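First comes the structure, then the notes that go with it.
A protein chain is absent from this complex, but the other protein chains hold their places.
And now, chain A:
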Amino acid sequence: MPSSSSKAESDPYKLVHDEMAVLCSNIRNELGTNQGDLGTITHYYFDGTGKAFRPLVVLLMAKACNIHQRAEDFLAESQKKIAMITEMLHTATLIHDDVIDASDTRRGKESINYVWGQRKAILAGDYILSIVSSVLARIGNTEVVSIMSQVVEDLVRGEFMQLGSKEDKNERFAHYLNKTFKKTASMLAASCKSVAVLGQCSEEVSNTVYQYGRNLGIAFQLMDDLLDFISSDLQLGKPTAADLKLGLATAPVLFASQQSEGIEQTRLLATEHTKEAIRHLRKLTTSVPQEALISLTLKLLQRQK
């Protein structure tokens, strides 16, 4: 646990409050004010009500990396762009996922496909992706473009994997974890690595933070699936056990099929991944943003919604 003295200072949101406050308006600026539905649809989810978990992690990681590398507490413009990109890419994925899963609600409101139809939802998602790609290119770093492009590919491959499962019980779990990496962890890992690269960190450091992001992402998804399994519609803002209805196997379901304590097993696995994430994070110079990331990682396990 973080030391009590730094607890007040290491409130994750407060540390990057200024950047988080302008995140959505910056995203809307990038998307532009297109005439007609395109503007309305692409701005729809960037209303400031989302958790913005990914940008939060990315911004804190950028600060932690900068302190580690040159003992300076600051954020580079390029690093802020990466935070923005993660939220945009995540949202574009959600828009497409909702069409695939036929979801009518998202973040407590009607989903884009429900309001404007599937066709426009898909094209608007593609538009956001094209803006993501432009913003990324304008950073002007070929390595970062390459790291982040891999995320797009992983997201799609993860989506394909979600449609299939394995016959063999053991294989099935490996399949689930692999899918989890591609759908969630890849983005966190790659965006953490990108801000390290942009902060001129060594390869060793960028690989360390990549491992942090990877483990955090897997723990995050495990907890997400767990909550989806146990909580009600109202609490989570999305249909209960929607994945289960669609016949998709998530960790709690898979564990439950093997033994009676699926929920506890899932929590245990998530705990292992958070421990591993923190172990990697501790390799960086101790700093307030680093402590904030640690407490944020631990809080993941207490998530109620």
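We adopt the following convention: a contact is a pair of C-beta atoms (placed from the backbone, for glycine too) under 8 Å apart; a residue touches a chain by one contact, two chains touch by 3 or more; residues count from 1.
Note that contacts and distances are computed from a predicted model.
The UniProt record for the undisplayed chain lists the protein name "Decaprenyl-diphosphate synthase subunit 2", from the options "serine C-palmitoyltransferase", "MAT1 centre domain-containing protein", "Decaprenyl-diphosphate synthase subunit 2" or "DNA primase large subunit".
Contact with the undisplayed chain is limited, among A:105, A:118, A:207 or A:295, to A:118. Listed residues A:24, A:83, A:112 or A:129: the one in touch with the omitted chain is A:129.
Residues of chain A in contact with the chain left out of this view: 34-38, 96, 99-100, 102, 116-120, 122-124, 126-127, 129-131, 133-134, 136-142, 145-146, 149-150, 152-153, 155-157, 159-160, 163-164, 247.
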